[in-house]
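One protein chain omitted, others in place.
Chains: A, B, C, D and E, in written order; residue numbering restarts at 1 for each.
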Amino acid sequence: MSQKADEFSKERARLNEIVMQYADLGIKRFFSLDGQVYREGVLDTKTKELMGLVASAVLRCDDCIQYHVIESRKAGATDQEFEETMAIGLIVGGSIVIPHLRRAFEMWHELRAADE
Amino acid sequence: MSQKADEFSKERARLNEIVMQYADLGIKRFFSLDGQVYREGVLDTKTKELMGLVASAVLRCDDCIQYHVIESRKAGATDQEFEETMAIGLIVGGSIVIPHLRRAFEMWHELRAADE
Amino acid sequence: MSQKADEFSKERARLNEIVMQYADLGIKRFFSLDGQVYREGVLDTKTKELMGLVASAVLRCDDCIQYHVIESRKAGATDQEFEETMAIGLIVGGSIVIPHLRRAFEMWHELRAADE
Amino acid sequence: MSQKADEFSKERARLNEIVMQYADLGIKRFFSLDGQVYREGVLDTKTKELMGLVASAVLRCDDCIQYHVIESRKAGATDQEFEETMAIGLIVGGSIVIPHLRRAFEMWHELRAADE
Amino acid sequence: MSQKADEFSKERARLNEIVMQYADLGIKRFFSLDGQVYREGVLDTKTKELMGLVASAVLRCDDCIQYHVIESRKAGATDQEFEETMAIGLIVGGSIVIPHLRRAFEMWHELRAADE
Partner (left out) sequence: MSQKADEFSKERARLNEIVMQYADLGIKRFFSLDGQVYREGVLDTKTKELMGLVASAVLRCDDCIQYHVIESRKAGATDQEFEETMAIGLIVGGSIVIPHLRRAFEMWHELRAADE
């Protein structure tokens, strides 16, 4: 994994630990549900991760986007699949998506470089 | 097609005609781009329509949702593919998506009845 | 209950039934979680419903607002508690909340009239 | 004014009256501020109304859009000024703005017809 | 107060000073209104701050969340009241709230540590 992706995952884990010190059933169940929904069903994990990516892109949530960029790549998404997904997010969400799209491509670019 | 879907498509066409009486290059190019982005690429049309659906669901745009429900079905999406897509939209977007999810399933249900 | 609230609840139930014909575990668990989170805890139900109301107001979800107006009133919220909650929603969410605030006060007004 | 615009304004006034039966200082001051901000300053009223329109378009608030379409026209906006404003709203906000843009052009079209 | 909260408040004050060099009546009145709406009424300050928190959470505004976390704690909110409020924000707003919820719990955790 790239350094950026690695730092992102560590910070995420550190903060999740704090949340879990306080979280009651509601939050815990939601976190669990959030994991389950991307598991392979009739739609495969790659497609589901790309759907999570497009949803995160139009809602302009950088952390969510970074997470789904990493997971989409892990699930085997290609450059072109990533690009077509981001294009849908851009057209649906408009120019306000652009700053997030830039950071998404940067993460993708780094993950790719780290894989070579 | 179901009556609801038919009325939806007619109203959409009627209003598009008004828009086009006033639209200059910018709006026209955007409309054209909006059509192109869902065309088959490395991702097939069905997957792209389901992505348009999940993006519309989390942004809570009823007209956009209805449109992509109709197009997803035309592109061959099954009950389960539709359900898994809506589940992602619900978890990402939260309970405020529920009223839109209800109307999405109602449209799906009617399209299905009309096909039988 | 007022006629408006009654029709709202019936339509909601009718559509929920359609959703449940298709819903798999993910959607079902979310619906269940959505019910649990407003149950009495260290915060009482009235406070939680007013929180659901302010969240729905700033997200400008009419169906969600109507639902929490009805539930807040059932939970014993007074005119002034309702007003102060809506004022927070208005200041946080801005003038785009106003059309929803209008419909929220209309529902409240009808519920009040029906109770007299 | 067109019939559609007339009905819109009457319904708005009817609901505002209900709000004012309950509203305390906070809501009243906000409503007053909301009126003041579009008054002529270094920017004229037409420009401010078109800004209110573009803000309402990207936030996808139909009532707010209809209101600013009516006020922009009253303030002397031309077809082309209206079109260029909506084009900015469309590019910034993306394809989810389209259903609202359609209804905005329909209102504009009716106001124009009523003026002839 | 914790160091993080202290830095947050200082930066906020520094920037407010810049805004006030340019702000005319409209912005000044809004800032004043924004302060008034959380003052004790029939709802106490703690409840109002928690409402401001839930509204900020679903709108995913980190600065607003941090501010209301600090103010909720000052107003006497307990761990459990904070948790139940965040749970409502999470269910209403969905998984895109999670990155903000993480940072909210981190701030809470630091404020708590600083108080011990």
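As a working rule, a residue touches a chain if its C-beta (ideal position, glycine included) is under 8 Å from a C-beta of that chain, and two chains touch if they have at least 3 such contacts.
Values in this document were obtained by computation on a predicted structure and should not be read as measured data.
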| item | value |
| --- | --- |
| Contacts of the hidden chain among displayed chains | A, B, C, D, E |
| Option from D:Ala5, D:Leu59 or D:Leu111 whose C-beta touches the chain left out | D:Leu59 |
| Residue, one of D:Ala5, D:Ala23, D:Ile70 or D:Val92, that touches the chain absent here | D:Val92 |
| Positions on chain D contacted by the hidden chain, ascending | 33-34, 37-38, 41-43, 47-48, 50-52, 54-59, 64, 78, 80-81, 84-85, 87-89, 91-93 |
| Where the missing chain touches chain A, by residue | 60, 79-80, 82-84, 86-87, 90-91, 95-96, 98-99, 101-103, 105-106, 108-109 |
| Missing-chain contacts mapped onto chain E | 12, 15-16, 18-19, 21-24, 26-27, 30-31, 34, 55-56, 59, 61-64 |
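One rule holds for everything that comes next: only the chains that are shown with their structure count from here on.
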| item | value |
| --- | --- |
| Given chain C and chain E, the chains that contact each of them | A, B, D |
| From the options C-E, B-D or D-E, the pair that copies A-C, where over half of the contact pairs coincide | D-E |
| Length of the line joining the C-alpha centres of chain A and chain D, rounded to whole Å | 37 |
| Centre-of-Cα separation between chain B and chain A, whole angstrom | 23 |
| Distance between chain centroids, defined by C-alpha means - chain C, chain D (Å) | 27 |
| Per-residue overlap in chain C, given as positions that touch at least 2 other chains | 24, 26, 30, 33-34, 37, 41, 55-56, 59, 64, 80, 84, 87, 91 |
